[in-house]
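Can you keep this structure in mind? I'll have questions shortly.
One protein chain omitted, others in place.
Right, chain A next:
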Amino acid sequence: MSWNHFPYFALVAVLLWATGAYAAWKNKKHSPLVPLLQACWCFLVSLLPCGFHSNDHLCAPWAKRACGIRSSCPLPLVVYLRWRYKWILSFSTILATVFIMVNVLKPEIHNKTLMPALQSPWFAPHVIVYMFAYALLGAATVMAIYLLFIKKTPCTADEMDITDNLVYVGLSFMTLGMLMGAFWAKEAWGHYWAWDPKETWAAVTWFAYLCYVHFRRSRPYNLRPALYMLIVSFLLLQMCWWGINYLPAAQGTSVHTYNLS
């Protein structure tokens, strides 16, 4: 099996995933088809990192992409099984498809090497957990935009429940990812928190979502400011995610800006 086979596997996986998402929309809540299809997909995707690379020099962006794909499969399934949110399946299908397209259309991202500090057992959990947190918080932002600007009628308690739950799950995963990063940083760089630009923006993002959580608890019926807070928080998150790669203040000082040549 080589990299050239990847698109076929990806196609099958996306089809399965999409069928699952469709079945979830269309059909009875408890159709066994949905989890079954998801499980197939999880199995397929779990093959990715081991199967498609004969050489063991997994590279930074490639590994990140692979993590991205993998993160978007089993975890949304957990969310779906727990809260029965149908849209999470469609959402993660789109997310996974985007990642797959990136992999198929830009194969050169695989031709990269992974610097020694990134070779750690912490790498995969740190990135996977963060990607999942970002995906959920992204979904919460979509929800906020929908409720603020698209939906004409006032939002219901159920809709706010969905938004809150997304943020809670996203925030707990973000916390886990951040703290894993702290333990890893201690092993790799000698300190658990060094106020590196990436870490600074991670703190900003974390505080911003904490702000939302506390606001919701204090003013449960004051919805619009809360929803605006979600959008602002997600903009701050973009800074943390990729903005610092272009931020003059972070150039040359951040150990997180990987200059890929």
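Convention: a contact is a pair of C-beta atoms (placed from the backbone, for glycine too) under 8 Å apart; a residue touches a chain by one contact, two chains touch by 3 or more; residues count from 1.
Rule of thumb we're sticking to: contacts and distances are computed from a predicted model.
I want to check something: the complex is missing a chain, and I'd like its UniProt protein name from "Probable DNA metabolism protein", "ResB-like family protein", "(Fe-S)-binding protein" or "Sugar ABC transporter permease".
"ResB-like family protein"
Hey, which of A:26, A:151 or A:214 is the one touching the hidden chain?
The missing chain is touched by A:214.
For the chain that got dropped from the picture, name the residues of chain A it touches.
So the residues of chain A touching the unseen chain are 54-55, 57, 82-83, 108, 111, 113-117, 119-120, 161, 165, 168-169, 171-173, 175-176, 179, 182-183, 186-193, 195, 197, 200-201, 203-204, 207-208, 210-211, 214-215, 217-218, 236, 239, 244, 247-250, 253, 261.
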